[in-house]
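Following this message is one structure expressed as structure tokens.
Removed: one protein chain of the complex. Kept in place: all other protein chains.
Think of it as A and B in the order they're written, each chain with its own count starting at 1.
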Amino acid sequence: MITAVAERPCMVCGDGSPMEPAWARIVAFHQESSNTASYSLQFVDPEKRKQYQFLPGQFNMVYLFGVGEAAISISSDPTCCDTLVHTIRHVGSVTFAMNKLKEGQCVGLRGPFGSHWPLESCRGRDILLVAGGIGIAPLRPAIYQLLKNRDQYGRVILLYGVRSPQDMIFKEEVEEWQERRDFQVLITVDYPSEEWTGPVGVVTKLLRRVRLDSQRTSVFVCGPRVMNRAAAHSFLSHYVPEDQIYVSLERNMRCGIGQCGHCQYGPKFVCKDGPIFSYASVRNLFGKDEV
Amino acid sequence: MVKDTKPKLAVYKFSSCDGCQLSILDLEDELLALTGAVEIAFFLEARRKVQPGPYDIGLVEGSISTPEEAERIVQVRKECKYLVTIGACATSGGIQALKNWADVEEYKRIVYASPKYIQTLDTASPVAAYVLVDFELRGCPVNKYQLVEVITAFVAGRRPQIPTYPVCLECKREGNVCVMVTDGAPCLGPITQAGCGAICPSFGRSCYACFGPSESSAAEMLCNHCEKTGTDKPTIVRMLRSFNGYLEPFKQVGDEYERQTVKNH
Partner (left out) sequence: MKNRVLYTIDKRELDKLIGILVRDGFKVVGPTIRDGAITYEEIESTRQLPVGWTDEQEAGKYRLKRRDDDNLFGYVVGPHSLKKFLFPPKQRLFGIKKSGEDGFVFEARQPEPPRYAFLGVRACDLAAVDVQDRVFKQAMSDPYYAKARNEAIFIAVNCPEPGGTCFCASMGTGPRCSTGFDIALTELKTTFTAEVGSTRGQELIEALEHETTDANTSHLVDLMMDIASEHMGRSLDTNDLPSILLENLQHHHWSDVAKRCMSCANCTFACPTCFCSNIEDQTDLTGEHAERWRTWGSCFTLEFSYHTGGYSRSSPAARYRQWLTHKLASWHEQFGVSGCVGCGRCITWCPVGIDITKEATVIADDYRQSRSRQESASLEEVGS
């Protein structure tokens, strides 16, 4: 089984309306870098815990009592939905407040929402994952799936760009991945430390180090806007088909169910049509300003 | 909660009418909760007892209009961790800022028997013209619920949820009928920041812009439209120069209309 569920899983929320969160407890906490941490969460209600399933690339709305709600991707293994992990960089008011929470405390969750990485339809192809900074979080569930079903894919490659070696998250895991012979992992940094011996520069520069069979490769991209743009365009120039370049986009998602209108991107609702789009489906909008 | 750990609140008065400070006393239902959440350490309008600084949150009412105030605001900034201006005077210079367009020496001669005793600056300015301000709360006077929100947000450690969009949004959520469309009345709602709950339009009266310019305030578009539909230039200048006339873009558009008025005469 590639993914835990074939169809998009049902949303879990409070019992009153789709806008009510369900409570989940922080069962473990792991500091990933100076400003990023992973929170393992379990729904308090055992029924909801059983019911909850998600697909790689999907996100939850995470609610902090009295502070608000933010859309956060799920970074854990989709085959173990009992406990799910959010890896959060403390930048906004919600994520910043998250920093103050301790194990045992509760947050609200609604989800999962959105589209997912197309692992099913990409079976048999080479998979090239491009992550920038915290962008590796929504790719990690896909990596787990790819490695678990390694024989069903061609080559699997991860290009991972971080600001500095200290900003790397999932460090131990990434090192484990680097050890594997069936998974090519290349890392680049913007600001190298003294010990750093690897590549320096933007993540797209790593492409030169990869043997790309453009017609049989599917690309999954997740990073900051500028990186997404640069990556998509450089794959296009390498003749990767438009419908095989998948990008995870970010907009201000407030409701998650396509009703509040905030995340509209042309005709798309990023919360339900996205956040993962094939380049072909957003070609007319991609990289345009003020849309 | 242990009393000592509560954040200390200070309230200061500069050139103002005290209306915004009264909004704090006017909280009634929330006043108990307020004293539960913060220690009111310095608030001369409310209590004589004063606790020494430094303070966690300082609320400043009034504009900077005298040399003494210009010095005192620097001290205030030093003793407050988080400085919030409350009301039009502290945020835009307020009604007093009308003197910025006039000859202050002449005013002194006309108003005071012995003008030599009057120490005043040539301009009445917003606090932010002198020191760094962490948050500016608009309104003449401030809306008490917005005031509570600012303090609550500070206590909870989050950003205050104070909308910067125009009054029209509040007005239409109330179900009001637009006075511009039914009456042709020149209403400043479309260019004024929300927060008052659209009080005036709810009573069929045009908005006076007590809350100052909204985000991307289209003062020029509104004034062009008002002029086209029969409001004369001097009236437009007066409309813009009231509580918040010294804030942009009200100032610039008002000045431009005044120039045109002078030219025409």
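Annotations
Here is the rule we go by: contacts are C-beta pairs under 8 Å (C-beta built on N, C-alpha and C of every residue); 3 or more make two chains touch, one makes a residue touch a chain.
Computed from a predicted structure; not experimentally measured.
Within the whole complex, the absent chain has one touching residue among B:Pro54, B:Gly184 or B:Pro234, and that is B:Gly184. Set against the missing chain, the residues A:Cys106, A:Ala131 or A:Leu146 yield one that touches it, A:Cys106. Across the entire complex, the residue among A:Val202, A:Leu236 or A:Cys260 in touch with the chain not shown is A:Cys260.
In the full complex, chain B contacts the hidden chain through residues 30, 33-34, 36-37, 148-149, 151-152, 155-156, 161, 163-166, 168-169, 172-178, 180-184, 187, 189-191, 204, 215-216, 218, 221-222, 225.
Although one chain is not displayed, chain A still touches it through residues 11, 14, 16-20, 23, 25, 44, 63, 65-69, 91-92, 104-106, 108, 224-225, 250-252, 254-255, 257-262, 264-267, 269, 284, 288, 290-291.
The criterion applied here is as follows: only the chains that are shown with their structure count from here on.
Here the CA centre of chain A is 44 Å from the CA centre of chain B. Contacts from chain B toward chain A in the complex involve residues 156-159.
Residues of chain A touching chain B in their complex: 66-68, 93, 97, 100.
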